[in-house]
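The structure follows.
== subunit A ==
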Amino acid sequence: MQPSERPVVLEVERATKRFGPVTALRDVSLQLRQGEVLGLIGDNGAGKSTLVNIICGALRADEGRVLVDGVERHFTDPSEARHAGIETVFQNLALIPTLNIWENIYLRREELAPGVLGKTLRVMNKRAMRREVEKGFERFGLTLPPLSTKVSSLSGGQRQQVAVTRGVLWGSHIVLMDEPAAALGVMQTEVVLALVERLKAHGISLLFISHNMQHVLRVADRIAVLFLGQKVADFEVGANTQATELVALMTGAAGGDLAAAKALP
Partner candidate 1 sequence: MPEPSSTGRPRWRAPRPRSEGGARAVASKLGAYQSGGLLVALVLLSVFFGTQSAQFWRSSNLKVILLQVSVVGIVAIPGAMLVLSGYVDLSVGSVAVLAVAVFGDVVKVDHQSVAVGIVAALAAGTGWGLMNGFLISYLEFSPIVVTLGGYAGARGAAEAITHDVTQYGFGSSFGVLGNGTLAGLPVPGVILIIAFLLGAYVWYVIPTGRHLTAVGADKAAARSLGVPVRRIPFVLYILSGFASAAGGLILTSQLDSASLSIGIGLELQVLTAILLGGVAFSGGRGSLWGVLFGVFFVGVLNDGLILMNVGPYYANLAVGIVLVLAAGSDAFYRRLERIPVQIDETRPKRGAVAAPPPTDVRMDDAAV
Partner candidate 2 sequence: MSENHEELVRASSRGVSRKGFVLGGAGVVGALGLGPISSAFAYVNRASNTKQIAFAQPDTAFAGYPLLLKGVTDYAKSRGYQVLESHANSQLSAQVNEINTWIAQGIGGIIVLPLDNNAMLPLIQKAHGAGVKFLDYSDNALPGVDGWVIFNNLQGAGLVGRYVGNWINKTLGGNAKVALLTHEVQKTGRDRIHGGEAAMLKVAPKAKIVAKHEGVLSAQVLPVAESMLQANPDLNVFMCIADDGCLGAYQAFLQTHPSAARQKQMCIVGWDGTVPVMQKIVAGTAIRATGVLDLIKVGSASAQATIDAIEGSGATKINFPYVVADQTPAGIATAKSFIRRYKAVTH
């Protein structure tokens, strides 16, 4: 199936969001197709995280719509977004420092014990949760400190790995990744990018936000560029796509022509 023929799993239609006098997003639309990696880039303050927060249910747009699998959704709560199949790796990680690794991964979707214990009494199945996380790490070839380590003991890089792993382990349909490799070293970044490829191969659709042009160019099938709250470019990544062009678009130095040239027909 041609990339452009794949179904649109996530669509944002003319989203606008204001914070008091500041308009963080103005009339932003984009489409994410099945099994595609859409890179979202923009300078600080361009509105990327705001857009992510709207899609994942942490914020409500003032105007505009969000459609998941073609159905318009109004999320009041991040849990609703998760039930719709949207996993998020937050820029600020959203990890609870006093809980340990597996507790963080399972927070708000704790596995309950089988039978009556679980159903009526809602007893947590701690052993099963821990085992599942262990298996998940093995499957993805990750090594982290003992799972019972509290997140506050982990370094910044290790925490980011936990946050990425959480998104990857639960991701079954759509995964939003907001700067997932920002604190990581070279080797770990490779792992994250490899994970992105792997997820794509499994038919999962990703929205990938990063400052790093090389990373974006490597994994993204399409790129959307935000500048001061508006989308200024949206195009398929080709062999000729240059990092310098992207930077120009991001910083607004590109001017109208280049943006127009890069826009979707």
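The set was built so that all candidates are chains of the complex that A comes from, given by their letters.
Keep in mind that, in the parts below, contacts are C-beta pairs under 8 Å (C-beta built on N, C-alpha and C of every residue); 3 or more make two chains touch, one makes a residue touch a chain; residues count from 1.
Not measured: the values here are computed from a predicted model.
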item: Chain touching subunit A (counting every copy) in this complex, out of 1 or 2; value: 1
item: Interface residues, subunit A side, partner candidate 1 - complex; value: 56-58, 77-80, 82, 88, 90, 92-99, 103, 107-108, 110, 121-124, 141-145, 149-150, 152-158, 161, 183-188, 190-191, 194
